[in-house]
Structures are given as structure tokens and as C-alpha cells.
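Note that one protein chain is taken out, while the other chains of the complex remain in position.
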């Protein structure tokens, strides 16, 4: 991505939600083939208010409210993409995407290969993910890492305002189905946007905080937790490098391996259920291709393997937390 | 499980398909609450002929043909289990189970916990899995490892005639939803059944071939491939231990770790797509809890990350094969 | 069998009281949500009370209920204790689900209340299965399956309707048609906006009912339940009703006008029931005040019960993820 220029331009403060909205507005304004389709994206203003105001601006043909028919409107997005449009399909939350998984896996991810390359499926699926708002089990899954198992799709997980603002543009420019998972807790997060930055690289992970002693690999709403942990550890003399994975499929091996080669220690933080999580895949790659670079066991901090409960104290106990990250790193690294 | 008695009893030869059928017949005969529900399980005789003859024997109330409504009949199985029956729900192949995934994850796996333990969901889902018969992408997925990500369910993968014959009984005795994945290539496999064995332990992995030099962890249709590789390697003086995982959730850590502690080398063979496969989870656990037991990188042999193609030569290239296992082990172990 | 509900004073007052219990309970929930005692998503039943109350009049203990995330009304009308429901929303161990479910997921074994499903349409297939089991194990039992008109958009609705009729299962489908699915007006969501007509294409009997009147709902429920218990298979009731409050606590209600809401409030089932009771001189002011006082006391007791509740120790977090046995 283009490097920030000197402060001739002032940073713009906005929320993650607003960044998502501006990204969609830009896409609609710049490409007539693009439209938004999903439940309550229009009249209601978006379940998490991301698309608020866009119906008035672009009309019902570009901001298309759908009935509660996840399977059909996801499949319709796939057909529309194959036939020349560039849909942005919003699935209200990833929990409901299970109703459309057949279309995503058996059609979107499969048709380009199965047709011998005759047809591409260039579309974007946006969905809310994650827990932390006491919405209970059926509204709190983190399935992005699980989706990353599927060949034929790309999986993006914006964890910053900048990524929320610019990943969509890159995703729409991609000839493949791209899934973007927006974390429900991040929507209200505020941050500064560097006006000189207008693109992000959706192929690369990003070092959010350099460090020499241990690599913290994470994404999404676990990113702020990892950074907070790193700050605390720094006071103790432990310098943790925080890497924002940003793209879960295909994973950016280079950035990950390079970091581990320097720190020789790794902790992966991931809101998905531990078994079969994206953190497992990263650990497996390291245990194979970076085995001799590692000086310590690879630790994982994931969600507990339970349906996420409603009660606040139990939900908190079920999710990765800053304290656990600090504890785990302390167990791996002796302060210098 | 009860140890085989002296050869007072003769081994019985049968196919994996016949073993599955006898298991179902036994279940229906021994528990009036049990019934089979699925597409073409009755009149047609079962897509892979597993339930052939059972309609005549047990009638349409116990062998219930369903319309093409995976979501509803899977959910119906869940409701029936909650309300006191013991359904065996057959989903023709795991590829179609995606249409019912919402019911499996959001209801079957969630209701016991979300209801505070008021309701259990004691049922069995049987489905065919795997590739190798040139059925192309939409009929060749291996999703058992992917399902193993879900808390609240158990995942079984019978790789032998004995497991095909006795796992169902144990699964039906379990108060939780149990998914049994039967590999389409194994249905015609023949083997001897020791009549003195009448139960199998669905909590434990099993050493199918002892060895000192490397542990081959696998299951399902990759098991015969791993054993074939071990035989070849043995001639070269490399003794591979072949472990049949048998249960993918919850994984039997003890058996796996104990083997690695002895062999100090590990190759995992798994027909799922590599990224986010069950082999990733096993490697991640070893890289964490058995890190200092390992003398070599953990290798994985999985399916290539593509929709499985129809053409025979390309399908073969997409799947784990014996030759690749042998090659990989040679790269890890120096013959004694 | 007659389908006239017995309209004596006691029954009329009973219906009013049941609806009032729901109305006052929901009002208290709003208060407690603002006080942040209740968190997460909260969907209230104001305006729709006549549906749950009318239907429940015909259900017996042996019958089963499947509900949605908008489940307080069904739970209270079914006889689930207000205390455990409130405690559930407080996230307390004494809640119906030990705090794991919250407002959207009320489960209660004693009353065969099978939840509180927050996947739109997700409860219908489960209701099919409960009815399959009951047909074998509890002949004559009926499963009442509640869902909003939005659920008619889901494939699960279609598949379940067909299975129910095909297998002649004892299911009472109760569509709470409040004209909106979140912000989606029915006419923008369905090519056919008379939901009960959809039943016909499965050859299932169905009718549309005034869901703002517990008497008409009860009368229809009687026809339906009698037919189901007689072994004629499932029955479909579309109850036309209206949600007085926002969809949930996060809803600017951009999709409907204040005027429309006011128009419907003139058909408030509680106001109408109270008026009817008074016009027919069936209750005195004192009696009405006593009823209100008793209901308020019940609600306050529920709050006190919830307040006094304890938190499930986090050590119990994983408990029930896998069950050790099937509860009997």
C-alpha cells in the first residue's frame, strides 16, 4: 500500500462502522455494476447501521432489501456475479450464513474450477462476526477461521479503521469470491484515517507493533487485546511483536515466518473455537516449515469450546482476553 | 473394548457396507425408539445400498424415506431426539449436509448447553464422505475434519469393518449428537470380524500397526494407504507406527502423545483440504504440548486445496496417496 | 364440537389477566434494560399478547411449544415462571437456562417449552421432530410452533410445512404476522402476503385470524387443536397482529410511521378486553385495580427473585456442552 505522506494532510477521525459505510458508498459510486443485497440493508438502515442512508442515496435497485432467504439471495448474488454484476451481498451475521453455506461452498467456491475456468464468481460477502455483546450462542459465533478451510474463496478480517475503509475496494477488484468478516464489537471503535492512504494490500498481513521477544499473531477484535497485552508486557521488558493477519485465506506465510525467525516464539490469539481454528493451521505450518526456528512451544489463545453463553461473566470467560495473553507470554519469555 | 477370546469362534468375513447394515439392523431390533430417516433409505435401498432390505424387515415407520429436504429432516431428527426417540438420520453424503448445517450447529450442538442442560440431543447422523470414485467436486468433499471444529457434537470415522460394525451402537448409547462419516471407497472393502468382539470404544484412537521410527496418524480411507506405506517402509528398515484416529472430536490426545513420545516423529495423513484440516489441529496440539518430544518437523499429507476434479488422473493427484506418504517418511527418518 | 369459547366473566377476566401479565412484564424489561440489568438483544411482545394467550388456552400439559427469540409472551402464557425468566435475563444461575440463554432462549422442561430459537425459521423443523416423537410416545399431544411472518421466507418453512402434512403430524403452526420482519414490510418480502394461503399448497387447513383479540384466537385455536387431536394432521393459523414497540432495543423504526403505530394501538387487545369487561359490567374498578396490583406484585417478585439470584461459577462454563446423560 502507498506509504503515508508528510502531514500535509490531516488524519480523519471516524468509526469502523462509518469506514465500512464509506467503503460501500465509494464502491456504489464508482461502479454501476455494484449493488448491495441483504436483509434490512435498506429501509431498516442495516442491522448494525452500516448501510444507513445508502437507500436514500442510491435507491432500491442498488440497495436491495431481501426477504429472509439466505440460501436464495446468496445464490442469487453468485448468479449475478457470474452474469456480469459485482454484488456486495450482506449476510446479517455469520451465524445465519450456515443457511447459505451450500451456495458458498458448492457453487461460489467451486464453479470457476469445475467449469474449467469458463466462469468467475467476482463478488463480496460481508458479514458480522464475533461475540462480546451478550447475544448468546446463535448470534456469537466466529466462523471466519472455519471458512478459511474452503478453497476457491478469500477471507478478509478487517481489524482497523483503515482496513474497514479500504479492504472492500480491493475485494471488489478481485475476480474471486471474497468474504469480509466485520467484528460486531469493532463497529463502534474510533480511529484516525490517514488521508494519504487510499488502498490496502489484501494479500499481506501487517506488523502492528514491532517486537523482538515473541510474535503475537491475531486479527479482528483480538487485535486490540493483543496490543494492550504487548504494552503491559513492554513495561516488564518483554517486547512482543503484534501481527495482524488481516487475510485468513490465503494466509500470508512470508510475514508470519519472517517474524518467527526473529522472535523464535509464537502465541496465536483467535476468537474462533480452539479445535480446528485458524490458529491451528498457523501452528501446523510453523511446526512443519519453521520447526527449527522455534525455541518454545507454540501457544494458542482461542475461545473456549462452548456455545457462547449469554451471561456477561460467562461470555467473558469464554473469549480470549488480554490477561490470558499476558500470562501466556510470561510463561514463554523470560524478561531481559 | 473386550479382548478377543481364543479362536473358539471363527472370524466372519464381510464388507464395510454389510457391517454398517448389520449395525443398523441391530440398533433397530434392540431399541424401539430407534428409527432410520433419510433420502432413499427405504424403497431405493440406500444410495450406497447400506440400508438395503431394512424397509422390508422393519417397515416404513422405522425406515422412513424423506423428501429432498435436508434442513427439515435433520431438524426433525433433532426434535425427535429431544422428545424421546433415538433417530439415526442418514444424510446421503456430507456434501449435502451443508444444507442442514444450521440445524446441526445452531440447534443440535447448541440446545443442551443453551438450555442449561434441560435437554439432550441423543441422535446419530450418518453420512457418506470422501473422494475416489470420480464423482466430481459436489460429491467428493471430506468434511469430517471440518465438522470436528464444532463443540457439542462427536465425530466418528470408521476405517475398519469392526468399527463400521460396532461404532453405531456406542454412538446411540451416547447422550450427545454423534456424526459418523462412512467413506464411499470403503463400502466395498472386505475384512474379517472377530465374533468375540462386540463393542468398540469410541473415545479412543487405535494403534493399527506398532512402530518405533515415526507415527503415522490417519483415519478413514487414508488408513489402508498409511498401512501400505508402512509395509513398504518396513522393508527399508523404517518401522512406522500407524494410528487410526477413529474419533476426530474429541480427539484422543493420550494415544497420540504417547506414540509421539516414543517415535519423536509425526506424519499426519488426512483426506480433508490441508488448510484448517484435522491434521492442522493435531499438529498444533503437538507443537504446543509435545514440543520437546519432537525431533523433526510435523509433516501433513492432505488433499490438494481444490474442488476435487472428475478426471481420474486429476482426482488421484488431488488425494493423499501411498507414494506421497512413503516419500515424506523417507525425508524424515533415516533407516536404521 | 362447538368452537365457541365459553365467554363467562371468569374466563374473560382470565384472558385479560394473562395479557396484562405479559404487558407489565415487558414494561419492566424495558426499565431493566435501560438500567443495564438485562443485556444483549431484547424483543418485546407488546401488542401481540392476544396471540400467545389465545393459543395457550387450548394447550394441555402434555402438549409442546416451540417459540422464537420474541418468546416472553409465549413462555408466560404457557406457565413458565416469571422469576426464572427474569433471572435468565439477569444472567443468573436461577434462570430457566442458568443464564446461558438470555431473553431469546427461554427453555423450560416442566412445561415442554422447547425454546426460544433465534434463527428465523429454525424452530419449525424441530417442531416437526417433536411432533414425530409425540405421535409415537404421547398420542394426542400437540406441538404449537410459533413464528413470525418473516419465517415464511425461509426454506425451512417450506420443507417443514410439507413434512408436517405429508406425515400428518400433530403440529399447530402459529404465524404471528405483525406485518414487519425487522424493517422489512411484508409486501416487500412475499409475493403472496396472505401467509395462511401458503398452507393450502401443502393441502394443509389454514385460516387467518384477528390476532388482536384473544377470543377469536382462542376460537380458532379450538378448531385447530380439535382437528389435530382428531388425527387430521397439522393446522395453520395466521394471526394478524402488530408489534407496538421497536423490533429490538436497537431500532430507529425508520420503516413505519407513528400514525400507523397509533392506528394499531387503537386495537390494543388489552384496552379492548378491559372495555368489553367494563361495558358488560363484569368487573368493578376495584377488581381491575386488584388484578393490576396482583400482576405488578408478581412482576416485582420476579425482579426480586432475579436480583437475589447468584451467578453460575465460571468453572461451570463448559458444563452441558456435552451431556453426561439424557435428562428424564
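Letters A, B and C mark the chains in the order given here, with residues in each chain numbered from 1 onward.
FYI, a residue touches a chain if its C-beta (ideal position, glycine included) is under 8 Å from a C-beta of that chain, and two chains touch if they have at least 3 such contacts.
Keep in mind that this is a model prediction, so the values were computed, not measured.
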{"item": "Where the missing chain makes contact, among the chains that are shown", "value": "A, B, C"}
{"item": "Residue touching the undisplayed chain, where the options are A:51, A:103 or A:279", "value": "A:103"}
{"item": "Residue of A:38, A:130 or A:151 in touch with the missing chain, whole complex considered", "value": "A:151"}
{"item": "Omitted-chain contact residue, chosen from B:135, B:197 or B:296", "value": "B:135"}
{"item": "Listed residues B:25, B:169, B:262 or B:304, member touching the removed chain", "value": "B:304"}
{"item": "Among C:9, C:62 or C:203, the residue in touch with the chain that has been omitted", "value": "C:203"}
{"item": "Chain B residues touching the omitted chain (full complex)", "value": "39-40, 42-45, 47, 65, 67-72, 95-96, 99, 133-139, 304-307, 309-314, 317-318"}
{"item": "Missing-partner contacts on chain A, residue numbers", "value": "66-67, 69, 71-85, 87, 102-103, 106-107, 111-120, 122, 151-152, 154, 175-176"}
{"item": "Missing-partner contacts on chain C, residue numbers", "value": "153-159, 161-162, 165-166, 188-192, 197-198, 200-204"}
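Operating definition for what follows: only the chains that are shown with their structure count from here on.
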{"item": "Farthest chain relative to chain A (centres taken as mean CA coordinates)", "value": "C"}
{"item": "CA centroid of chain B to CA centroid of chain C, Å", "value": "41"}
{"item": "Geometric centre distance via CA averages, chain C-chain A, whole Å", "value": "37"}
{"item": "Length of the line joining the C-alpha centres of chain A and chain B, rounded to whole Å", "value": "32"}
{"item": "Sequence positions of chain C contacting 2 or more other chains", "value": "99-101, 105, 117, 119, 122, 155-156, 321"}
{"item": "Overlap residues in chain B, where contacts from two or more other chains coincide", "value": "71, 102, 106, 113-114, 151-152"}
